[in-house]
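Sharing a structure, written as structure tokens. Questions coming.
A single protein chain has been removed from this complex, and every other one stays in its place.
This part shows chain A:
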Amino acid sequence: MSISLKNVYFTYPDAPHRPVLNIPCWTVAPQEQVFVHGPSGGGKSTLLNLLSGMLVPSQEGQGGQGEVSILGKRLDKMSQRQLDRFRANHIGYVFQQLNLIPYLSSVENILLATYFSAHKKARVKSADVEKLLTKLNISPDDWSKQIAKLSTGQQQRVAIARALINKPELLIADEPTSSLDQDNRDNFMSVLVSLVAENKITLVFVSHDKSLSRYFNRIDALSDISCLSGARGCS
């Protein structure tokens, strides 16, 4: 399994009695492309932060602390430093916006991502970066322009490149298309889906926009994954 969550329970420290997530069981197979939809403020971003190790499950889940297993590794058992390293090496992440450092160029942003994944740093060449940018339809004139000077559509595509440069096994996308118009959205989605398939990457894509579900073969509602009313067993 690429992702396996068991008994994952999460509350924010400032509201300890209001659980945001309570996931008895959720798994994603390798190379699966999952679309998770749910209303805004429903805990989608929290789920993604748990998957990337930015957040750890709260203690008070049923049966002690839940398990977060990504690519066969238990994130809930890792130290902060191991999590940082793991994230840099194995997980790509695309946000809704502010995916890139605005005062760096596209190439610099992508190389910044390689800076923290120690063992891959040596292997990434500027040729790889250029190949990726070309695939994402970013014209060479824009490669060394400041990110702030690119259009939103271009920025989100550069964000894909940044997320994929370390050849992650898992790509997490958090409403990446919500700031794009219809044309850019279609363009973005088709590029993303084809690159993910080509590189055999597991994709977890969350959005409130159900019209995007046509790009995916597995569609989960957050309300089905996370059961806040009562516990359910792992089926």
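Assorted remarks:
By our rule, contacts are C-beta pairs under 8 Å (C-beta built on N, C-alpha and C of every residue); 3 or more make two chains touch, one makes a residue touch a chain; residues count from 1.
Operating definition for what follows: contacts and distances are computed from a predicted model.
Missing chain, UniProt protein name: "FtsX-like permease family protein", from among "Putative sulfite reductase-associated electron transfer protein DsrJ", "RNA polymerase sigma factor", "HmuY protein" or "FtsX-like permease family protein".
Which of A:L5, A:A113 or A:L133 touches the hidden chain is settled by the complete complex: it is A:A113. Between the chain not shown and the residues A:V56, A:L100 or A:L150, the one that touches is A:L100.
In the full complex, chain A touches the omitted chain through residues 45, 49, 52, 54-55, 80-81, 84-85, 87-89, 93, 95, 98-104, 108, 111-113, 115-117, 162.
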